[in-house]
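With one protein chain held back, the other chains of the complex are shown just where they sit.
This part shows chain A:
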Amino acid sequence: MRFLFKTDYEDDIKLFPHSGYLVSYGILLALLLIAPFVLSSYLMSQLVFVCIYAIVGVALLILTGFTGQASLGHAAFLAIGAYTAAYLQKYNVPFPVYFLAAGGLTGIIGAMVGFPALRLTGIYLVIATISFALIVEEILARWESVTHGNEGMRVKTLSLLGVTVPRDSPTFYFLCLSVLVLTIVGTLNLLRSPTGRAFVAIRDSETAARSMGVNVALYKVKSFAISAAITGFAGVLFAHKLSFISPEMFTLQLSIEFIIVILIGGTFSLHGAVLGAIFIVMIDPFLTYLKDDMPGMIAGIAATFGASTATAGNIQSKVAAFASLNGLKGAIYGIIIVLFVLFEPLGLYGRWLKIKLFFQLFPLYKRATFKRQKIYVKSERNR
């Protein structure tokens, strides 16, 4: 057990409370830096997707986790970022310019979504953001002079300062990683400043925030804009990674995946965005694996328990038919969300903290430590 002795106000501001953090994050960074030279190209590709999903996860955490404004429209922000990049690329705009332009434009659109959302809370806000996403999807499909409609747009290979960076090169991975790290550091900076505290204040009690001098409307719009801008940056990377974008890539399903990222990772800490991103990117190949191999596996098990070849074959085809049902993936995502909300509302990062505390306090760990207490019910809430 380590005890922190704070002797300076600086100790409350530091990003790394003690040297242990420096060591473990240093090791993590070193591993991430040597990854391209060790891992297979498939895993590297997955790692790039983890970075992109984690950037969106951080963006969504700012809005949903820290400001308390739910959004199911982040796929649309990602699309706006991606399409801005693809469009500007046609006019030979250099990467740094269209990267910043995509973030800026998405941020402005985010602020514009934030204004009408000011009067909405909870489920109504979710509906409003879904509608926004549907509108954007429709615009992408219909505005053919800019977006090429359902034909989609080809995204040219990234060229950074005259050097071409193919989408499966280590350089592209390092680019995504550095955008992720910069996003995380920027967000941490924000959270330890007045703006971040105002966000948290709005999440927990708008009335109290207002009476402490927080301009609630302004900060909600700021939160929307920041979250959208970061998602826009991720959109540029996403477009380059896929090298082809079309409207059906940015559907509600993608927005739900982003919500899963933060719900499963944990909504109270930025760690959650990264853990959730790893989860969502890795569950896809796992589901594909199950889909391909499970029917044969179950038939094999049935055969060992004495089923005839015909029955086993029958079982195999039935399971295969079930596994290729439309919408099964959505159903599995739904079940995962429900199970996490019921049994692990703090997410994967919360589980990690519990495991860590268990070993730190061994054998004195109490299960009640993380139990949420709700003793005082607020009788009168002025919204």
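Worth pointing out:
Keep in mind that, in the parts below, a contact is a pair of C-beta atoms (placed from the backbone, for glycine too) under 8 Å apart; a residue touches a chain by one contact, two chains touch by 3 or more; residues count from 1.
Everything below uses one rule, namely that contacts and distances are computed from a predicted model.
Selecting from "VWA domain containing CoxE-like protein", "Insulinase family protein", "Amino acid/amide ABC transporter ATP-binding protein 1, HAAT family" or "Aldehyde dehydrogenase family protein", the unshown chain of this assembly corresponds to "Amino acid/amide ABC transporter ATP-binding protein 1, HAAT family" (UniProt protein name). Touching the missing chain, out of A:Ala35, A:Val93, A:Leu160 or A:Val216, is residue A:Val216. Residue A:Leu190 is the one among A:Met44, A:Ile109, A:Leu190 or A:Leu237 that touches the chain not shown. Note on the undisplayed chain: of the listed residues A:Ala70, A:Cys176 or A:Ala198, the one touching it is A:Ala198. Although one chain is not shown, part of chain A still touches it, namely residues 9-10, 12-13, 186, 189-190, 192-198, 200-201, 203-205, 207-216, 222, 226, 268, 372-373, 375-376, 378-380, 382.
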